[in-house]
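Complex shown without one protein chain; remaining protein chains in place.
Presenting chain A:
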């Protein structure tokens, strides 16, 4: 590893030298120095918009992984290559002469937040949500229960997901809690033919496990009804269209209350999702054929506790659900409340897809209840009190850390627009010390600090090596890409 260390260091230093020699001719000598933490969609859209809005600004994007693109790489399902095309646009931003990417740099351990704020005029935190909401019910930590996030990381070859090794061989039934797009993604991966998945960039450890999987029945369980389902039509249409898949939806669940009618009238997404579900319910055959894979949409069920297999194995054997009804709590808003009547579902695998959660770092104001950084239009507030006059100067947020873990890739585009508009306003109004009177060390300072700490930053050119190696390996298996799934291999290829 020492050789990698040296090589990476040489690489980053030579890169920084090359950049700095370039800066004499084309860049201002005291530019506005900006650091974006997190190289996912929120980070890249922020960088792109900063480069455009501030002609002199120098933007560095750091990420804890050696690879860029965040959830575009490790969240978007492998059978959605079109959604990943946005990597092209992000790559162009990373290759911009005033922009740099440094992977393998972790906020909080490689460099602290206060150090970053010393080094840069502007720090934008866009590191997303790398933890999970918990249900807080008994049995939640039995084996065989995973968060959907971990499962997604596992099949997408995230280096922290490789060791999940979910047991797909001891059961024929999986229960997925939640009915959003992530829930639909994991259900589709479990039910899709592996010959289809084999042509994607799915991690090979996941493909092998899925090839041997005994799971043929998946339950997608939601607390509320078909008019409230959180998925979108595209994902739903896709899973309903899986070849030779038996779909089951209880027709009684499709009954619409006047409140539901109102929701469907006013919300195009819910309306189209409801229509798809309703069509699927009425057109499905009444029984599956033998050995057919099955997908069951289960509505109006709230998990109450997880059932132990009872042999002291600590393994999950099922979920105890409470039936729910909807209660109106405001215009257009209905919540699920328990009825006191219960039902069990036997299963050997549970994937909780009930939402991601952001984690805080030292020195960062954080609203633990909402799981976001308190902010006004991206400006970080000193405390969670919401007092808009108390701002953390030069500190901003974007993406899930700013608004919570919802929305699609494009949501970050508008989110970044808002944060960058706040930064621009603050620069113009002198809220951020002008770069000309208070020069900051920026990139040079960061690289020096990382070098002193033996942190091996992976520049974009090294990611390009990883990229081409993954394509080469993929080519050997007729896949678009074979992801490198360990830090060791990623760093090895980066330094070759």
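One rule holds for everything that comes next: contacts are C-beta pairs under 8 Å (C-beta built on N, C-alpha and C of every residue); 3 or more make two chains touch, one makes a residue touch a chain; residues count from 1.
Just so it is clear, contacts and distances are computed from a predicted model.
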Choices "Trafficking protein particle complex subunit", "Large ribosomal subunit protein mL46", "Exosome complex component RRP45" or "2Fe-2S ferredoxin-type domain-containing protein" - which one is the UniProt name of the chain not shown: "2Fe-2S ferredoxin-type domain-containing protein"
Query: Of the residues listed, A:162, A:234, A:256 or A:305, which one is in contact with the missing chain?
result: A:234
Query: Which of these, A:256, A:272, A:305 or A:323, touches the one chain of the complex that we don't see?
result: A:272
Statement: Cross-chain touch to the chain not pictured, restricted to A:95, A:282 or A:436, is A:95
- request: Decide which residue listed in A:354, A:401 or A:493 touches the omitted chain of the complex.
  value: A:354
- prompt: In the full complex, which residues of chain A touch the absent chain?
  reply: 80-89, 91-92, 95-97, 177-181, 201, 222-224, 228, 230-234, 237, 268-269, 272, 354-355, 403, 406-411, 413-415, 417-418, 461, 464, 467, 471, 480-481
